[in-house]
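A single structure is presented below for examination.
One protein chain omitted, others in place.
Let's turn to chain A:
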Amino acid sequence: MGKRVLLIEDEPNIIEAIRFILSRDGWSVEIQSDGARAIDAVRTKHPDIVILDVMLPGMSGFEILRLLRQDPAHADLPILMLTARGQKKDRDLAQSYGVSAFMTKPFSNADMLETVRSLVAQAHQTSKDVTPDEAAAESIENG
């Protein structure tokens, strides 16, 4: 695998928990705690998936999501949003901005892991369909 996760979150204990869960599964986890620098981090680190908290210092998760989706380069990037405010309108807002998946804290570790895996696999699948050459190259590599 060797896929990379960018975790945008400011609660130290939650960061530690997620990092532990994902790294145990073989993901490489990078952290960004400042909302204002989150978009730069996505651009420079090219993660396979972004886990995005809503309540962040500097810039709100919704704003980060909206700006990311405006950029065609990140149109298909899997983004999983986490929020401690489990209100429906937050979920709707995130959906309207084009979030890939939405989870309410507290979450179960297994769900989190499963969601991250499937989102990345999905994205991988889609990109395979779109670029058969690349898929072929990969299959040759694997073979």
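The rule we apply is simple: a residue touches a chain if its C-beta (ideal position, glycine included) is under 8 Å from a C-beta of that chain, and two chains touch if they have at least 3 such contacts; residues count from 1.
Quick note on the criterion: contacts and distances are computed from a predicted model.
Enquirer: Just to verify: the chain that's not displayed, which of "Fe-S cluster assembly ATPase SufC", "Phosphonate C-P lyase system protein PhnG", "glycine dehydrogenase (aminomethyl-transferring)" or "histidine kinase" does UniProt list as its protein name?
Expert: According to UniProt, the chain not displayed is called "histidine kinase".
Enquirer: Pick out which of A:Ser28, A:Ser60, A:Asn109 or A:Gln122 touches the chain that's been left out of the picture.
Expert: Checking each option in A:Ser28, A:Ser60, A:Asn109 or A:Gln122, the one touching the absent chain turns out to be A:Asn109.
Enquirer: Out of A:Ile31, A:Met55 or A:Leu93, which touches the unshown chain?
Expert: Of the listed residues, the one touching the omitted chain is A:Met55.
Enquirer: Among A:Glu16, A:Asp40 or A:Asp71, which one is in touch with the chain left out?
Expert: Here the residue in touch with the unshown chain is A:Glu16.
Enquirer: In the full complex, which bits of chain A touch the chain not displayed? Write them out.
Expert: These residues touch the chain not displayed: 10-14, 16-18, 20-21, 55, 57, 84-87, 104-110.
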